[in-house]
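Of the protein chains in this complex, one is absent; all others appear in place.
For chain A:
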Amino acid sequence: MAMAMAALRREGRRVLLNTPSPAATMAALSRAASQSQIAPLGARSISTQIVRNRMKSVKNIQKITKAMKMVAASKLRAVQTRTENSRGLWQPFTALLGDAPSVNVKKNVIVAITSDKGLCGGINSTSVKVSKALQKMTSGPEKESKYVILGEKGKVQLIRDSRKHIEMTVSELQKNPINYTQVAVLADDILKNVEYDAIRVVFNKFQSVISFRPTLATILSPEVMEKESESGGKVGQLDSYEIEGGETKSEILQNLTEFQFSCVMYNAVLENACSELGARMSAMDSSSRNAGEMLDRLTLTYNRTRQASITTELTEIISGASALEG
């Protein structure tokens, strides 16, 4: 773009300021025509057609980005309320069972949550980066670490160098507004189809419209949870609760961890959707602004070129007239 403008300016100056021999003019024009079709052969002054087209397209792009920003902003409001409400679902679990991101187990599953659509800043690459780092940390000679990927964009990025480790991919989650039932079906699916000792959910936690934190939530399998509880820690306090019904501790732990997984997933999916909309809003805002700036620059160049050609024509007429008089 900038190069084209520079070429345009240069060619413009050559045609306008010099009054060279016809052969030189032809050479310059044919060069211009062959280079970038700026002016047709034999044209007197520079054509502004290209700049006008460019301005039109930039204006259209600006309209589109503005519309996308509005759509993201209006969707964001509803999703944000749901997200903030859903935080109450996992908080009791963390209070009861604690969070153990540093747990060292054999079978790790990393659930990377990304979006299906692009144009939303860096949230997807943040998720992918964190997941990759986590994969490196949790895989070793006796350990393995698999991916479950939610969203098209994360899949596309992880296919490149980690396709061997992908266990399952999920997309089109956001066709309907996200609800708990949907996430529960998905969580059920993952629990049944993927073997795990620890599931690590990676997502972007929504803080504000301009700030998202890559977040990690760890869900342990009942067996690992039991081992953790024996070694003390938060889970150890579970014994101090009185439990109704005839269920054993391991049953309760299994139910709890499964339910914890679906709740954490529900919150994570919502947080990520919310971050996506927020990121899209700010990305579209800045691209509308950039389009505006570009439009200003183009308009300035366009007017300058137009004015220059008018001036030249006037000079030619006046000097022609004075040549006749003199």
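Everything that follows uses one rule, which is that a contact is a pair of C-beta atoms (placed from the backbone, for glycine too) under 8 Å apart; a residue touches a chain by one contact, two chains touch by 3 or more; residues count from 1.
In the analysis below, contacts and distances are computed from a predicted model.
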Which of "Actin-related protein 2/3 complex subunit 5", "Ubiquitin-like 1-activating enzyme E1A", "Nicastrin" or "ATP synthase subunit epsilon, mitochondrial" matches, in UniProt, the chain that is not displayed: "ATP synthase subunit epsilon, mitochondrial"
Contact with the hidden chain (one of A:91, A:104 or A:250): A:250
Residue among A:50, A:73, A:137 or A:191 touching the omitted chain: A:191
Touching residues on chain A - with respect to the absent chain: 163-164, 166-173, 175-176, 179-182, 184-189, 191-193, 222-223, 226, 246-248, 250-251, 254-255, 258-259, 261-262
